[in-house]
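Apart from one protein chain that is not included, each protein chain of the complex appears where it belongs.
Chain nomenclature is as follows: A and B, assigned in order of appearance, with residue numbering initiated at 1 for each chain independently.
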Amino acid sequence: MTEPRNHVVGLMVDSAPPTRFSPFLGALARWCRPRVLPDARDAVAWIATSPRVADPRRRPAAVWVSSLHDWDANKPAVESAHVLLTDDREVLARAGDRGVWVGDGVDVRGTVPLTPFVRSRWRARTGLPGDLVIHVGPPPTRVGGGGAGTGDAGIQSAEAHEAIADELVPTGLAVAAAVVATGPTLAAALAWGAPTVTDAASAAAIGAIDGEHVLVASPDEMHDVATRLANDHARGGMLGRQGRRLVEQTHDVVDAAALTAQRLGLRDEAAPAPLDVLSVRLAELWVTDDAAIVERVGASLGLSHGDLA
Amino acid sequence: MTHPALQQDLLERLRRVVGVDAPPPPPPEPEPEPQLDPNAPVVQRGVTAAKRLAKRLMRRAIGPVLHEQVTPLSAEVQRIDAELSGPLNPRALAANIESLRDEVLDQHQLSANFELLRGEVLDQHHLAVNLELLKSEVRGVQNSLEELGRALAPDVGLAGARMRFAELRDRVNTLDRRFRAAGQQEVTGDPPGPPPDSPAGGAPIAGFDYIAFERRFRGDSAEIMERTGERYVGLLADRGPVLDVGCGLGELMELLVAEGTDVIGVDTHEGMVREARERGLDVHCDDAISFLARQAPASLGAVVAIHVIEHLHVDQLVELLELAATRLRPGGLFVAETPNPRALAVLGNSYILDPTHVWPLHPGLVTFLCESAGFCEAELRYYSPGEQLERVDDPDAPAWVSQLNAVIDRINDSIFGPQEYAIVASTKPG
Partner (left out) sequence: MDVVVCGAQVPFVRGGAELHMENLVAAFAEAGHRSELVRLPVAWERGRLFDAPLAWRSVPIDADLVIATNFPSYFVRHPRKVVWLFHQHRGAYDAVDSSWSDFELDDVSLADQARLSDWDTRALEEATRIFSTSQVVADRLARFNGLQATPLYHPPPLHKRLRPGPFGDYVFCPTRLEANKRPGVVVRATSKFHSSTRSIIAGRGSMELELDSLASGIPAVEMLGFVSDDELVERFVNALAVVYVPADEDYGYVTLQAFYAGKPVITAQDSGGVLEWVEDGVTGIVTDGSPEEVADAVDRLASDPALAKKMGDAGRDRVRSLDWPTVVERLTTG
C-alpha cells in the first residue's frame, strides 16, 4: 500500500501494553508513522496504550481503555480523548460514538482458514486420526459432573482424553476435524475455519448463529455433535467458511485501524497510485504473507518487488 | 510460507498427545525409489543407497531451477536422468567406494595399527623422548628458514625477503626485455609493434553482430555495474588519473567521476565512444596500445581493463602490459578482470560462447606476464563463485558419505569455482 504516510503519530506507551496493541499498530502504520516522542513537537495525533499515560493536553488522541475501572480511575484523559480503543464490551457500550472495537484478542489476519479437506490432508501427513475432535476454552458447567476437560484445552477422540499445552492449541485448531470451543476461544476457532460446536452463551457473545456459523449444543451433547460434524465435510465446510467470514467482519484489526486513522484525520483523500491496484486485489483475497505472492506477481508482471510495495 | 502453527515439531507433539502409536507415514516421493534388499551384498546395497542419495542430491540442487521452468513433466524427468548419468554416476561412485573400502577398511591392517598405537601411547617414557626429538626438529626447521632469509636479504632477514625477491625478479625481467628488444631490432630493424591488421582492443569478426550478441548474453547491465563498482571504485578512486581501457559506454568512468577522480577512457567502438562523449566523459576512439604509447611516462595513476584482455592476442597483451608498466607512476595500479578458465563450467560455457575471446587466460599466465612486463607485485582476486553442489551433511549418514562429500568437493573446486578473477599489479613504489 502506498498511501502517503507522512503523518507522524506520537505514542504514549506504558510498560505493559495490551496484547492486541502490536497488530493494531502494525495495521495503523499503513497511514502514518508512529513514533515515541518525549515532547509534543511534530505529531499530528496521539495514541496512548492506557489512560494512565495519556496526556489530556495532547490532541487529537486515541486512548486504549481496557475496562470500566480503568475509565473511572483516569477520567480526565478518557473524557478528552477523541477515540476510545477497547476490547471490552462494557467500555464499548459506554464509549458510544467515540468507541472503536479492536476485537477479542484474535489475530484474524495472522490465521489461515483451513477447509475440512485440507485439514484431512494435514492429518494424513502427520498420522492423526480422521475424526479428531479438540476441546478448547473453559469447561462449560454441566449437570452431574464430569466435564469435557479439567484444564483449558483437551482432546477427545473415542478413547483419548488428554490436556494439551497452550502452544499446541493453534495447531490443534488448524488440523482438527471438529472443535468444541467455548468462551473467548470461540473466535479463535472460527478464525481457523474450524467446524465448531459451542454453547448458546458463547455464540451470542460474538453474534454467531446456530446452523449458520456454529452448531449450538448443551454441554452433555457437545462432544457427540462434534464427532458427527467431524465426519460431515459438507456441513463442516459450510459452517467453517461462514464462521470465518463472521470473525473477518467483526474482529479484523485492520478495519479498526482504518477507522481510527480516519477519525484522527490521518487518511488523505488522494486516490491510490496505479500499481496499488494489484495490492488491493491481493488484499481482497486476504493475502497476508505479502512477500511470497507479491514477489511471484512482480516476477510474472516483470515488475520488481519495490514497485508493488 | 507454512503457518507457524503447522510446523512439523508442533504436529509431532500433537500426535503424541493424541496417543497415536504408529509413526506417521512418510510423505510419498514423487518418483519410485529402488528398494534396498537386505540380502544383497554390501556393495550392491551401497550402490542402491548411493543412487538414492544421488537422486535426492540432484533434486535438491536442481529443484529450484526446475520449479521455475516451463518444461512439461516428461522433459523434467529426462533431465533428471541426464544429470544422474553425469558426474555422480552411480557406477563410478560404486567403484570409488569399492577401492576405498579395500584400502581403508582392511580389518587386519587396522587392528594391527591400533595395537601399535596403543603400545606407543601407553609408553610415557617414549612419549617424552619423542617430544624432545620433535622440538629439536622444529628448531632445525627454524634455523633453515633463517638461513634462507639471510641468503635472500642479508640485512633484513626473512621478513624483508618477499620484497627483495620481488625486486630481484623485476631486475631479471627488465634485463630480459631489453635483451629481447635488442635482439628483435637487429633482425627486423623496426621496433616491435602490434600486427598491422589487428588493433589492440579486439579484432572485429566479419559478419558477427557483436552488439546483438552482447544484448542477448551480457546480462543485467545495472547489476553488473554495481558489482564492478563495488570491486574497483574503492581501489581506483584515489589513484587518478585513471585510464579505462575498453571503457564501452563509460559506466565505470561515471562511477569514478562521481568520486572526484580524473578518468580518461579509450575504446575502438565508434558508436559507444560517441555516446560516452555525449555524456560528458573524456573518451577517445583509439586502440589501447597506440593510445598508451602516446602518454608520457609515469603519468597515470591506474590503468583498468574490465573484460578486455581475453580479447587480445598474447603478444598484444604483453605489449599492453609493458607499456602500462612504463606509463604508470611509481605505486601505480594495473587492474584487469577476465573470466577464470580454471572453473571448467566457465571454460565450457560462457568463455567459448563469445567468439571474440582469443585465448583462455589462466591466472598463472596473467601473473607471469605482469611480472615479466615490469610490475613488481601482482595479486589475484577471485569473484563470482559458481553455484556449488550441496554436500551431504546428515549426522546420521553412514561413514562412506564422507567419500561422497570428497567427490562433491573436488567437483565443486574444479568445475564450479570462481567465474572471474582480477589481477591487481603494481609498479614499484616511489
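Here is the rule we use: a residue touches a chain if its C-beta (ideal position, glycine included) is under 8 Å from a C-beta of that chain, and two chains touch if they have at least 3 such contacts.
Everything quoted here is computed from the prediction, not taken from an experiment.
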Which residue of A:Val8, A:Ala29, A:Leu68 or A:Val118 touches the chain not shown here: A:Val118
Contacting the left-out chain in the complete assembly, out of A:Pro170, A:Pro219 or A:Gly240: A:Gly240
In chain B, positions touching the absent partner: 1-3, 6, 27-28, 30, 67-68, 70, 73
Touch list for chain A against the chain that is not drawn: 112-118, 121-122, 124-125, 233-234, 236-242, 245, 277-278, 281-282, 284-286, 293, 296-297, 300
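Operating definition for what follows: only the chains that are shown with their structure count from here on.
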Distance between the centres, which are taken as Cα means, of chain B and chain A, whole angstrom: 53
Contact set on chain A toward chain B in their complex: 111-112, 122, 124-129, 132, 155, 157, 159-160, 162, 164-165, 167-168, 170-175, 289, 292
Complex interface listing, chain B residues touching chain A: 1, 3-6, 10-15, 17-20, 22-25, 27
